[in-house]
Structures are given as structure tokens and as C-alpha cells.
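Of the protein chains in this complex, one is absent; all others appear in place.
On to chain A.
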């Protein structure tokens, strides 16, 4: 039952084949037995069971709230959840309990979803591995799959086996791992430079980053306000469409959401791709792209061609500047957004009362990790009066050029762009941490970031397993606010490739007690 899709389990709930409480309990117990993955940083067991109970009553009355009623979900720990700790995996917000729900969280709850807990991430979503948070790294469930074990036999001793596990990608690695390991049916991530699509690709799940402005950011603790979008992680494209339908639309609390009303849609089952024009941007053949992925990418292009679609090579000439441009814009907004964490109103406050300034300094030194502090420093540097013109303004201009690249390509008749999501499959943690966060983020966001610069919708679809038995994803990028078209094409593709289901091995032997920070919320 837990391996079913959201829509399937929703049907089961409706038909009474399972009750919301049973479903919730099963998920909670799976969360416990997979706790070594470190996907969740807070499990809201009591409130989840209460929500399930409420849902059950509705079903008994024959008045469920909709498809999401009784569906267990998880939310990345950078969305505010009233009464449940919201930490951003940072000492700065450890123990912080928000008094309000993010709009997306509220919308899910209003539709009867059961919130199981909050998922792990890189501190303040700054990273591409889900390795740099105070709760430790997230382990990719595929590390424990039969597929991976078979292809990558343990080197020798059991000690080495422990170090073979691969990262989830990030920064929404906890959410991707949660969906991938069947502990929930959908999860929210956030996507600023690829933070939803990257872990989705590495964990073999669908990762959707909708158009900027389609979903409210109110309550999402920002990384880069002008690029952040709540992301959706599900097992299949249809599920992503369901969750999108429940979240999209204008929010009076977020002035950057579109005014037009959003009409939820269902994706057709019979899809004709013959009238489609698929663009293959040549710049995405980036240095470091694994030959495996390159082969998959061209195979996917052939798939469309064979089905009658027009497949053409296109150029997005400014793609190569996106990394450096992103670095300037991201750090500048980070410097600004992080200014509020001063220890006065909420969050960590250092035990230092020499002066207000020294309290600020100590608080921020203790509260933020090196990655966050580093970005704050560079961001403030770029915003200095003497640098603003040379860095920030220039980066904004480059951003415009990058966005215009897409406008031109889409203007020329291209419907959807097809690209890889990541350069390679997931690397083992021990290898990943050999490089610092900055280098890693720069490399890993390279194929996903431009969509954020341009605000475009993009989705990563699990496509195949690599030679090492790990998932690899491909990305589709669509026109602004044309989610329906994007998801329709993605669904067609998903049907063709028949990505294998993860075969998780018995996980009991992993000791859960290692992860001591995991706690239940026992109030409300």
C-alpha cells in the first residue's frame, strides 16, 4: 500500500480499503525503521495521528475534503509550520516554533493532508547535497536498494560498506528521500537553483519546480526571494499535478503571486506528441556531464523523434554565465535575508551582553555555519556602494540575458526543452565532502539554475538507473505558466521509459539510535 501513488492510495481511502489512521501509522512506523536515512528532522507523530483521525471522521461521514484528505505528506524544514519546530537545519532556529503556517502548508492541511513531519536539508537550503545541516547528512535510500547493492558490491569490510552510501543531492534531500523510501506520498521542497529537481533526480522521484509566482512563498523561509519556488516531490507526474492543483494560485499574503485564478487540471491518458517541438539546448552538454547521462539524454530525444515530435537543437548562449551570475544574486539576497537573525526577536541568542553589537556578532557566529556566513560575507561585499554597479547590477543584466535566451527559443516555436537534471548519478558521501559546499553547489546547479533565473517551470523525471544502479533524471523546461503542457509531456515520457521501482532491502539492521536528534512533537 505504501508503494502506491498518491492517486492510488487516495482511491483506496475513498473505497475504504485503508483508513487514514492505518495509513498514517504505517508511514510513521516506516519513518522509524528508516530513520537511519536521516530524512526527517522532526516527526510530528501526535499531530499527524490527530489529523488522520479527523480525516477518518470525514471519510466515515462520507465527506472527505478531496483527493488529499488523509494522505500522509512531509514538508521541508524551511516551511513554517504552526506548532511544529521549523529549524532550517540551523542552530539559529533550533527550537524555533513558528506561530503560523506557510500558505502551502495551510493549503495542504485545509485539504485534509496529514503532516507527518519536517524533512532534512542543507542549512537554510544552501547546498546541493543535503549534507550541510546541523542534523547531519541525508542518506539516499537507493544506497540501500537491491539495485545499487548488486551493481556496486561492497569493497570489502563492513566498515567500508558503511561509507558506500550516496548522497541525496539537495537541498531538499530529506523530502526526496522521504518520497523515495515510501514514508510519505508527496513532499514539499523548495527550489532556488535546483534544490527540488536535483535530489529528485538522485532519489528517483519526480521533482517539479513550478513557474515563479504560481505558488505562494509566504511562510517559506527565503534563500533568494526572486528565485525561490516551493517544489513538489512525488512518485509520478500525475501526483505532481494533483499537488500542484492544490497549491497554485494567488495569495494575498505574497505580492509576487499571479492575480489570475488557477484552474487545477488532470493530465490526459492518451497523449499525442506529434505536434510538439522539443528543443535540445546544446549548452547543456556541459563539461563534466557523464557519458551515461549524455547517452540517456540522446536516447530520450530519439524517443520523442520516433513518436513523431520535432526535435531540434537550440542554443541558450548565456547559460555558461549563469553560475557566476547566480553566485552574486544569491549571496546578495542571502546577506539581506539573513540580516533579521540577530538574536533579538527569536532564534538563537548568544550569551553575550557586552553590547548589542557584540551580541549580534556572537549570535550570528554561533547560529550560522560556514556556508551561510560565507555567503553573507560575499553578498554584503557585492552590495557595497563601490561594488554594486560592478557586481549586482551586472549580474542582474546577465540574468536578463539568460531569461531572454529562453524567450527567444520559446518564441521560435519550441514547446519544451529537454535537458539532463544532473551531471552524473549520486556520489558517495565520502567523495562528496572532499569538495567544499561552494564548489559543489556551483557544479551541481549548473543544469537547473537557469530555469530559476528565468522563473520557468521545470520538472525532473526519473529516467533510468546508472551502471552503479542509481537513478538518473532528465529535465523538462516549459513556457511560463504552461504547467499543464509541461506535465503532459513529462507524463508521456514517464510512461515510455518505465523507471524501475526501488527495491529496498531489509533495513532493520541499521541502528536508529545513532540519530538522536530525531524527536516527536508532543503537543497541540
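The definition used in the following text is that a contact is a pair of C-beta atoms (placed from the backbone, for glycine too) under 8 Å apart; a residue touches a chain by one contact, two chains touch by 3 or more; residues count from 1.
Note that contacts and distances are computed from a predicted model.
Trainee: Between "Cyclin-like protein", "Ribonucleases P/MRP protein subunit Pop1p", "Dynein light chain" or "Glutamyl-tRNA(Gln) amidotransferase subunit B, mitochondrial", which matches the UniProt record of the unshown chain?
Mentor: Listed in its UniProt record, the absent chain's protein name reads "Glutamyl-tRNA(Gln) amidotransferase subunit B, mitochondrial".
Trainee: Using the definition of touch stated at the top, determine which of A:10, A:51 or A:80 touches the missing chain.
Mentor: A:80
Trainee: Out of A:85, A:191 or A:333, which touches the unshown chain?
Mentor: That would be A:333, which touches the missing chain.
Trainee: Per the definition of touch given earlier, which of A:342, A:415, A:445 or A:483 contacts the omitted chain?
Mentor: A:342
Trainee: Given that one chain is not shown, which residue among A:295, A:384 or A:501 touches it?
Mentor: A:384
Trainee: Among A:20, A:117 or A:222, which one is in touch with the chain left out?
Mentor: A:222
Trainee: On chain A, what residues meet the omitted chain?
Mentor: Here the touching residues of chain A are 79-80, 86, 88, 93, 96, 98-100, 102, 217-222, 224-226, 252-256, 259, 332-333, 335-336, 338-342, 344-346, 353, 356-357, 360, 380, 383-385, 388, 392.
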